[in-house]
Every structure is written in C-alpha cells, then in structure tokens.
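The structure under discussion appears below in the form of structure tokens.
One chain of protein is taken out of this complex; the other chains stay put.
Presenting chain A:
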Amino acid sequence: MTIAFPKPDQAVLARRREIIEGLGRLVASEALIVSEDERRAFETDGLTAYRQMPLAVVLPSTTEEVSAVMRFCHENGVKVVPRGAGTSLCGGAIPQEDAIVLGVAKMNRVIDVSFEGRTARVQAGITNLGISQAVANEGFFYAPDPSSQLACTIAGNIAMNSGGAHCLKYGVTTNNLLGVTLVMLDGTVVEIGGEHLDAAGYDILGLVCGSEGQLGVVTEAVVRILRAAEGARPALFGFERVEDAGACVAAIIGAGIIPVALEYMDKPAIQICEAFAHAGYPLDVEAMLIVEVEGSDQEIDDMLRRIVAIAEPFRPKTMKVSQSEAESAAIWKGRKSAFGATGRVADYICMDGTIPTGQLPYVLNRIDEIVKSYGLGVANVFHAGDGNLHPLVMFNTNVPGEMEKAEKAGEDILRLCVEVGGCLTGEHGVGIEKRDLMTHQFNPVDLEQQMRVRGVFDPRWLLNPAKVFPLEGRFAA
C-alpha cells in the first residue's frame, strides 16, 4: 500500500449534504447513490488493493444529464471520477473521498449501425463485447478485444486506449475510433469526428483516446466495425529456451507474416493456465508461442505451413496445430484466463510494460532475477508481436510485507522496460498504479507539455485528478 492519494478537500466533505441535494435536482433518485452500503460497490476497480469511498455516485442516462452533473461539479468545485465498468487494472476508476463517481454504465444502447459504412454509433456504457454481439448477425465485429471484454465498457476502452490479443493486425482502440461525444467539465457537449475517417483540424479525438478520464466524459462513440475473417486457427509451439521463442517471433515477422495474434507464455504461466483450462499446453518447455492466423481453410493451411517451416530451425519441442473449433477454443481459454487462473494459485499484481521485442530474452532473465530478489515468483504472458509484456508478480496477501515487495518488484520491472527502450504501460493505462513512475519515462519538460494540454480541458484539476501525473509538480497552464 505505497500509493498516496491527495488529501481530501475538507470544505467539500463538509458540504456533502448540500452537494447531494444539488445532484438530486439533476438526475432521477435511482440514478443517485448515497448510502454507504451502495457506494461500497464503487470504492475500487480492478486494482482492488486500493479503496476510497466516494462522496456519492451518479449514474446518468443521457448526455444531457451528464452535462448537467458536470456543470454542477464545475460550479461547485467538486471532483469527478468517471467510471465505465470498473475493470481498470491500474486504478483508473478508483474514487476519492471528496469526489463523486460519474458512471456511464446505464448508457448502454446501440444507437445506429451502418453495415454499408462499416460503423456503429453506441452509447459509451455499452460493453466491448456488446458491440460485437450487436453486429454479429451480419458477420461483423468490433476489433479491439481486451481480456475483460465481457464486462468492460467502450467508455473505459476509450479512456485507456485499450488493446487486446489481436491488435497486431487490427490495432488498438485509437485505430478503431471515429468519433466521440465529449462532455467537458463546464457541461459543454463537443462532437468530435463522426462517421468519416480522420478529423478536421487537430486530432483531438486521438488526444481524448487514452486520456484516462482527465479531459472530459465520453457519452457516445462511433467505432469502426469489421467483417470477421472466414475462420481462424491457432498453433502452439513449445521451446526449450526463451531465446529460441524470441528468435522465432523475429523470424516470422521477418518473413513478412503478420499473424492476427502472437502470444508468448513462460513455464509458470503455461503450468498455471494448463491446470485451469486443460488446453493441451506442453508442460515440459520453457516458453510457448500461440500463433493464430485467419482466413479461409486454404489460406490458413498455407500460412501455417509457412510458419511451421520458419519455426523448425529453432527446434521447437512441441508443434501443434489446432484441429478443431474445440481445440482452438481451449487454446484461447488457457491464454485468456491467465489472470484468473493465476488468481487461483496466488495473489498477484499484473504489470503491463512494453519492450522492444529484441530485448525479450534479456528482459525475461532480468525479471526473473528481480522477482527472486524479493523472494517472490512470477508468471509471464506477453503479446510477443508488439512487445507488450504482462508479468504476473505472485505473492501472499496473508504474509505481512509481501504485497509491498510485489509492488516494489513491479516497479523495478517497469523501470527495466523503460531502460531497454520501452514504456510503462502498453494497454492498461497509468492510473494511480504507475503515476509515480512517470518521471522514469518522461522528463519534466515532457510532463509539463502534457499537463499544459490537460489544463486546456480541466484547468482546476477536478477530473480524475489523483491519476496519471505525479502529485508533485503539477500545474495547469
């Protein structure tokens, strides 16, 4: 528990009753949550070690209500913590005592789908998977697929610029987003982008995407929808050495092949996931790759033949091409349940750095050393095509001090990612978790430029203010 929150504003806490009355005039009574019991459901997100009870929770149903609530908070100097489904792994949606939570989860309708234009306009509280389900009848889908896609909202995806296992081919949220309705803190509703490609003027859409709820609240979004491939099939490759797996990835890409997914798991991750999913993972290898290709059977066969030929010189101990839908599903179940399966055997924190892929063997060895030096264990899953690493640092909450050790090990790992030319976070966001590490990636001038831009949208630091930027050295304009 090493991450600090700013001291709550006592003046705001003292006005709690008045603030709640004010909010009550703006939204229906069922949209305003004030009792302690009900507020407790909102006190944390996916970073459950940290909890803060919000002043109140508001769950509006329309853009107009969001605008009214924001204007009220602006006029009354009340902080706002925007929230989608609360699945953030970096504490992006964790409240503050002197802030209200503004949740968009009730706004979950599909507004309009154009299959001809390949776009969907949705309310921002719809789940990621909900969009794909709404367009699946015509064989379409929404491409970015974070592991939490069943629960997470598109609002949260936009806030974090979420990725997923298939972004090597399809890109991340920012590459699939065409427009948003953004409610500014003063209540102004701004339409950015639309059903067309590329913005007029500055790419404010690109700036909003990944801004972690610090610039405004997104209430509607226009996303690209794509026709799904005819089929997809994964193959498993097990290697005796980490270096061989890394070199195999480089060779596949060097041969001009961009698989739709290219996932790496190390030995502990393989064992944990296999025990949970019974996916047929090889238990006697140090590293495993899941390589998935898409297309017709004919295209898939051709592509997998090429990939197998490329992999052979690296002496894979296991090579297994999925033979059925059920096998494919099991292979993915294992990988996608990596976090949940790890949670069955230990407490863990999930890190999310990105590294240049050529640094993989070095970084994995160093991660092992770092974690061992704290007396802990680690399982690594990794989007190998794009260098996005997810070390799961395991610990036991019941052993005093272990969680702090895990946090320290995690910080060392992220510093390592930056040292080798990578970054602190590839897809989870900074939130509170990586806030105090930002100075390792950015110098004061870099951060000041970001804060100046932030100040254009929220000069008083009322929007999700405990996040992203170190608490020291903040300024607005």
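Just so we're on the same page, a contact is a pair of C-beta atoms (placed from the backbone, for glycine too) under 8 Å apart; a residue touches a chain by one contact, two chains touch by 3 or more; residues count from 1.
As a convention for this text, contacts and distances are computed from a predicted model.
Chosen from "Phosphonate ABC transporter, permease protein PhnE", "Glycolate oxidase FAD binding subunit", "Carboxypeptidase regulatory-like domain-containing protein" or "Thioesterase", the protein name that UniProt gives for the omitted chain reads "Glycolate oxidase FAD binding subunit". When you scan A:Thr354, A:Asn380 or A:Asn464 for touch with the missing chain, the hit is A:Thr354. Considering the full assembly, A:Ile253 is the residue among A:Ala151, A:Ile253 or A:Leu471 that touches the omitted chain. If you put the hidden chain back, the residue from A:Ile192, A:Leu304 or A:Leu462 that touches it is A:Ile192. Interface note: of A:Leu102, A:Cys167, A:Val218 or A:Ala235, the residue touching the hidden chain in the full complex is A:Cys167. Touching the omitted chain from chain A are residues 114-119, 138-140, 160-161, 163, 167, 171-172, 174-175, 184, 188-192, 194-207, 209-211, 214, 227-230, 249-251, 253-258, 295-296, 298-299, 302-303, 306, 354-358, 383, 386-388, 421-430, 434, 438, 441-442, 445-450, 452-457, 468, 477.
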